[in-house]
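Next up is a structure, given as structure tokens.
Selected chains only, in their assembly positions.
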């Protein structure tokens, strides 16, 4: 059975998902597309040789009879609307981050999904599908380092063109917020944000780096250095300090060189080189599980937790204090299945 | 367009190729199968839910009108026969190693293919499709270490159940024979085999390890330690020493651990963990290029060169001397396309 997919938003990432589903993945077919820029939708259909109908707007895509599932890759502020409509139509929906632009918006989606009675929403946090994070989770889940006590992370970009305000939290750190909960199978209770000496490379009044501290229900303490103008490369680090040992996120596989008086491996500069493979895995698993009527990726609830936590971090950054992260109880509805690692 | 594939031989590897083409890859469909053991073919069809016809024998598969391309995964001594029949039928054929059990057999295939006038045969040397070898080749092709002068290799298996006689050469080292020509874009002119002190873990009178020396046309010297009872793991090493630097085959990506007074990464024990991904790439690229009417993988000529080189190494092992590796000139027919690296 082929999953017939409608895509709302054919900008950079929408187009890329269409390309990978069409050329690289199995089991899915793009049958409907739309974009606020009608020309963009037309171009994608013709350039990628899609056998897809072009719709006026997202709601028509969602309603189309031959569309089994929806991918929302439109402008962020429209996500909530289309996800809610997909739920109303009872169709599975994959929504790129953010699930909604506010925590309240995410909560409305959670409530609608719970009311609907069946899990339909997956949020596009792709790190859970990254091979290196899965290797780390496997080691951790096997108990190779015992119970986690402390986690040290770093999220470093070489430069951050266009970054301003709190984007180091709302655009970058949100990935850690999602993946660490999944990795540790735990939830956050408080956060604190420390502002180190600023790099001279930070522009537009940006604070850079940040040191963000999270406390979990189990008492695990996580420190993350978010440094978006680190100059030297795109570098994601994660180290779990457990009761009996320590496990580090693997470095990407690279040729070991001896040249110019250095023994070296490469560090990526572009985040795409680091995570591009995980998009393939993410969408393939979404197609496969959707066909089976399952939902295994980051849920609407996960998207909501990220939004609440991100808000708390922004508040903590500005207040300088320790901010509680308060969530309603997780609906039992979300209990099963969200924390799987699939490594062949 | 979907490539309709007939598979001759549904043993372990045949079945595995069928599974990956059916479940994991795109663009190919298994429409015909056969096996000397009719029950095996029947089981594969039913267990993998294939929509495939079961044939009496390989020749019927090859002749079937709805079969576009053939995969030969039958018993080694039958390979030559089915590959020749595929050529006679003008159908692309992917043949697992060995292409034929003798160099003469390989030569007959080369001659038939040249006479046919179009390249149809790909041999199943999967290392050319391995990500780490491609990373190494990319660095080398970009001139990052200058011209190659010396290459140090190691091919180590933890144990070698069932190994006897010259299998360390004919079963293991053949992979280096193929991949190093491709990596260096060079050909061999002589070989020598040195027999070190035997490990106490070698059984059945097996010599283990071997040190095999190859000389190329360009004068590059390659030493390979083939050690099939090394106990500690499955470990493939390749180091290119160039005029300005050295490049090493990447170690597989692995969690860095601090535990039990060791800073460590994992070494695989099973060869499948090391090379399983390359089978997916190999077959996907075979399907894709076949659909486009191209042939990019190891050719019949490559299979022939491996056979001649392997024979020379066996002779050198027994004589203790330096043995010339003599080949007829490569037909111009094989000039284009066999040496590509495809890394996204």
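Read from first to last, the chains carry the letters A and B; within each, the first residue is number 1.
In this section, a residue touches a chain if its C-beta (ideal position, glycine included) is under 8 Å from a C-beta of that chain, and two chains touch if they have at least 3 such contacts.
Please read these numbers as outputs of a predicted model, since none were measured by experiment.
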{"item": "Complete complex - number of sequence copies, 2 represented", "value": "4"}
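Just so we're on the same page, only the chains that are shown with their structure count from here on.
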{"item": "Between subunit A and subunit B, centroid-to-centroid distance (C-alpha), Å", "value": "38"}
{"item": "In the complex with subunit B, residue positions of subunit A that touch it", "value": "23-26, 131-132, 135-136, 139, 144-145, 244-260, 265, 276, 344"}
